[in-house]
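One structure is given here, and the rest of the page talks about it.
Here the complex is missing a single protein chain, while all its other protein chains stay put.
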Amino acid sequence: MYDIIIIGAGVVGSSIARVLSKYKLKIAVLDKEVDICEQTSKANSGIVHSGYDAHVGSMKAKMNLRGSKMMEKLCQELDVPYRRNGSMVLALSLEDLPKLAILKTQGDTNGVEGLRILTRDEAIKMEPNLSNEVAGALFAPTGGIVDPFKLTIASAEIAFQNGVEFKLKTKVIDVEKHDDHFVVFTDKGELITKVLVNAAGVYADDFNNQLSAHKLKITPRKGEYCLFDKQVGNLVDKTIFQLPTNLGKGVLVTPTPDGNLLVGPTANDIIDKDDISTTAEGLKSVVDRAKKSVKQIPMGFVITAFAGLRATEQNGDFVIGEAADVPNFYNAAGIESPGLTSAPAIGEYLGEMISQKLHAVAKSDYVKIRKDTVRFESLSLAEKAAIIKENPEYGKIICRCELVTLAQIKDAIHRPLGATTLDGIKRRTRAGAGRCQAGFCSPRVIEILAKELHLDPREIAKNDNNSVMLIEFDKDSL
Amino acid sequence: MINHDIVIIGGGPAGLAAAISCYENGNQDIIILERDNSLGGILNQCIHNGFGLHTFKEELTGPEYAARYVAKVQSLGIDYRLNTMVIDISKDKVVSSINETDGLMQIQAKAIILTMGCRERSRGALNIPGYRPAGIFSAGTAQRYVNIEGYMPGRQIVILGSGDIGLIMARRLTLEGALVKMVCEIMPYSGGLKRNIVQCLDDYNIPLRLNHTVTKIFGKERVTGVMVSEVDAFRQPIPSTEEYVECDTLLLSVGLIPENELSRKAEVAINQKTQGPEVDESLSTSIPGIFAAGNVLHVHDLVDYVSMEAALAGKNAVKYVQGLLKTGLSIVIESKNGVRYTVPGTINPDNAEDITVVRFRTSDVYRDAYLSVYLDDERVMHLKKRILTPGEMEQIVIPKKWFAERPNLKKITIMVEKE
Partner (left out) sequence: MVKETKNIICIGCPMGCPLTVEIEDGKIKSITGYTCKRGEEYAKKEVTNPRRTVTSIVPVVAGELDMVSVKTKTDIPKNKIKDCMLALKNLKVDAPIDIGDVIIENVCETGVPIIATKAVKRR
C-alpha cells in the first residue's frame, strides 16, 4: 500500500511530489504519458506572473503570490533557467487607462510589490518596440520568465531522487474509495493508497467526480502560440501583456529564458481534451493581436507553432485541498493560468496539509539541490575549453542550432527519470528546439537514444509509442 | 591561439574547391574546419547522379563528385579537421572551434572563407496548422535516413514543395518501396529542375499538383493524413477545393536558407534577398578578408557552379593575404524588372578578372523574354531567352574590357525585358 498516489506528472503533480518526498512516505506518481511534462506543462507561456490579475481573496491570488515569491530561490536550488525580466500591461487607448489603475489596485491588495503606472513615454523608453497605439502601461517589476519544462522535470527529478516512484505510461482508468484506502485501477494493474492526489490537469474533473459529490467541470481552453528565432529574441525585454479579458490575460509578447521570442496565446474553449492542434485562424489571431502590442512581428523568423490546453474550472478558481466529502482525497484541479507560477506554492500548500494529516516524519537525507544538464551554449569560451578537457564528449556537437553536445544528450538519457524520446531530449537539452527544428540533429539523436537505451532505431519515438520516426529498412516494402 | 593564413569554414563542395584553389594559387597555409565526420558535405547523401557535367564532362553521383575533390585535397596535403564545430568568428578573424580531441581551438586567420552551406526551411516557417506528430520531415533529413542510414521514414508519402531535393526524394522513396502520392507546389511552376520533374516524377507517375498546398496536418502521434487545397492567385487556399489525402509522412521541400549565423557573429553584412553575405567581384564580404562561396552565399542548383564560385573565392583569399586585392570605388550592379538579386552585387574594376560571372535568379517565370545588361543608360547585352524561371539560376558574363572602355561607369543594370 502506498501512503500517497499522485495522478499526473505535470508541473503541479511533480511539485507536490517534490515537497512530499521530504518525508518518510511511500509515494507514487502516475501518468499516462511516456515522459513527465507531456501535457499542459509543456505548452504554456512560461511566465512567472507577479499576481495583479487574480481576484482578491481567490485561491489563484494566494498561490500566485506565494509562487512568485518562491520562484527565484527555488530555481536556484533546482538549477532551472529563470529571469525576473518584469512585465507590462498595455493600455492601447486613452479609455483603457482607468483599467490599468483598477488592475494596480487589485495587485496592491493582493500584495504585489512595486507596481507602477507608466506614461506612454516611460513605457516606450523602457521598451522601444512597443506599438504606437500604447497609451500607458502597468509595470510589474516582479514578473518573470521560467523554463516550464525544466521546472517540471527538475521537480520530478528531486522527487525521484528522494524515493518517489514514477509510473509513466500508466493510465488511470478508475478510482474507488474504500474505508481507509483508495483503489486506483490502471491499464497496468491495481494500486492501493491511503491518500490520493488529483493533479490530472484537464482530466482532473473526471477523477474528482468519481469520488466526490461536489462536481467539477473542467473545460479545455486552447491557447495557440508562435515561437520565433533567437535572432529576434530581443524584440522586447519584458513580458508585454494587453489588458485581460474574461477569457484570460490576452496575447502576450515575451522573451523566453533561452532567448527566443514567444507570442500567444489565443483562448478558445473546446471539447476534446486531447486536441492540441493549431489552427489557421488561431495562428492568424495570435499575430494580429500581438501586432497591437509591438510595432512589428517578424513573421519570417517563426520557427514553430504549438497549442496547449488550460484546465479551466467552471467557477473560475483553482480547486485545491481535501474534498469535503472524501477524506484523504486531495484536489489540485482547475490549475489554469497562473498555474505554472503557482505550482511550487500548490506543492508546498498541499504538501504541508497532507504530511500533517499523515503525521509524516521528515527524512534526514533529503536531497534538495539539483544540478541541471550542462547548458553548453551559455558557457564562456574558457568554460567550454575546460569542460571538454574534463569530458571530450562536450566537444562533439549534435545539435548545431542550439549547440548541444553528445555529453549533454547522454546525460539527459542517463540522469534520473531520463529521456527516452526525441521530445524528452529536446526538453532536457534543447537539441531540436532551434531554428532548423531538428532537421539536422534528429538522425543523430535517434542513433544516440537507440545506442544508449539498447533499442532498435525503429523503436525510437518522438513522444510516445505510436510516434516512431523510422518505419522500416529501405526496400522492406519492395 | 594558433595561426593560419586561410581558414575555410566547412568541408563541403564549396570548402573543398576553395581550399584546392588557395593551394594552387600559391598559399599552402590553409586549414578546413568541418563539423561532420567526413569531408564532402551534403554530397555524401546525394547518391543520385547528375553531378559534374560541367566540371568533369561526365555524370557522377554526389559521393563520386565529392570523392574527387577530397582525393585532391588529401594528395595536396591540405590540413583539415573533422567533427569540428566553429562556434565563433570575430571580425578581426579569430575563428573559435571545438572538437573532442583539440578541445577549444582558436585560430588567428589572415583570411577566412565562409562555406557553411545552407539549411532547409522547416514546418514552422510555413505555419501549417494541425498537430505536431511524428512523420513530418524536411526532404534533406529524409534523404539522410534513406541514403545514409538505410531507414524509411514512412510508407505513404505526400511531398510539399517541388524543390530539387523533394523531387529527388520522391524517386528515391518510390524506388525503395514507398508510395509517393503527390507533390504539391503552391506556385504555378516548379521550384526544381526540369530534368528532375521528368526523371523523378513523370517516370513514376507521381502527380505534380501546381497551385496546391497542404493546409492541415492530421494525426496526434504519427501523421495520418493531410488536407490538400488549391490556392488562388494570391496563394490563399480555396476552401471548396480541399481534399483529404491519407498518408503517414509529410515531406517538406520548401526552400533552403543560407546558414549565416556565424557570418552575423563576424558582423558580415547580409543581403535580405539571398540571406547570404553581400559580396563583390572577388566574393569578399563587407568585412575585408572574409570571403564567401557556395550555398552560404546564395542557393545554387548545380554543384559545378558552387565549385567554380568557391575556386574564385579561394584565389581572391590568396590575393588578399598577399595584399594584392585593391580597395577603391566599385560599380554597383542593380537588379530590377524580374531579376531578384545578383551575386556579386558590386564590381571593383581594378580587381575584376577578364570576365566576371554574375549569377542571379528571376522572381517569376518569363517566356520568350530578353535578359538585358545596361552600362549606365547604354544597353550592351540583349539575350533572347526561351524560358527564365526562379527554379534555375541564370548567369551573365561581364568582360573586363567594358570597364576600360568606360572609365566613368557608375552602374550596371541587369533586367528582364519583354522585347
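A and B label the chains in the order they appear, each numbered from 1.
Methods note: a residue touches a chain if its C-beta (ideal position, glycine included) is under 8 Å from a C-beta of that chain, and two chains touch if they have at least 3 such contacts.
Since we're looking at a predicted model, the values are computed, not measured.
K.L.:
From the list B:N25, B:T61 or B:T346, pick the residue that touches the absent chain.
P.N.:
B:T61
K.L.:
Considering the complete complex, identify which of B:E221, B:D301 or B:D364 is in touch with the unshown chain.
P.N.:
B:D301
K.L.:
Kindly state which of the options B:H48, B:R209 or B:R361 is in contact with the chain not pictured.
P.N.:
B:H48
K.L.:
Using the touch rule from the top, list residues of chain B that touch the missing partner.
P.N.:
44, 47-49, 53, 59-61, 63-64, 67, 146-150, 175-176, 193-195, 197-199, 203, 301-302, 392
K.L.:
In the complete complex, the non-displayed chain touches which residues of chain A?
P.N.:
474-475, 478
The working rule: only the chains that are shown with their structure count from here on.
K.L.:
Using Cα averages as centroids, what's the distance between chain A and chain B in whole Å?
P.N.:
39
K.L.:
Can you tell me which positions in chain A touch chain B when the two form their complex?
P.N.:
Interface residues on chain A, with respect to chain B: 226-227, 231, 274, 276-280, 282-283, 300, 302-306, 381, 384-385, 388-389, 392-397, 400, 403, 435-440, 442-443, 447, 457-458, 461-478.
K.L.:
Show which residues of chain B lie in contact with chain A when the two form their complex.
P.N.:
Chain B reaches chain A through residues 35, 83, 85, 87-88, 96, 98-104, 106, 119-120, 122-125, 127, 129-135, 138, 140-141, 144-146, 148-155, 176-178, 215-217, 220-222, 248, 264.
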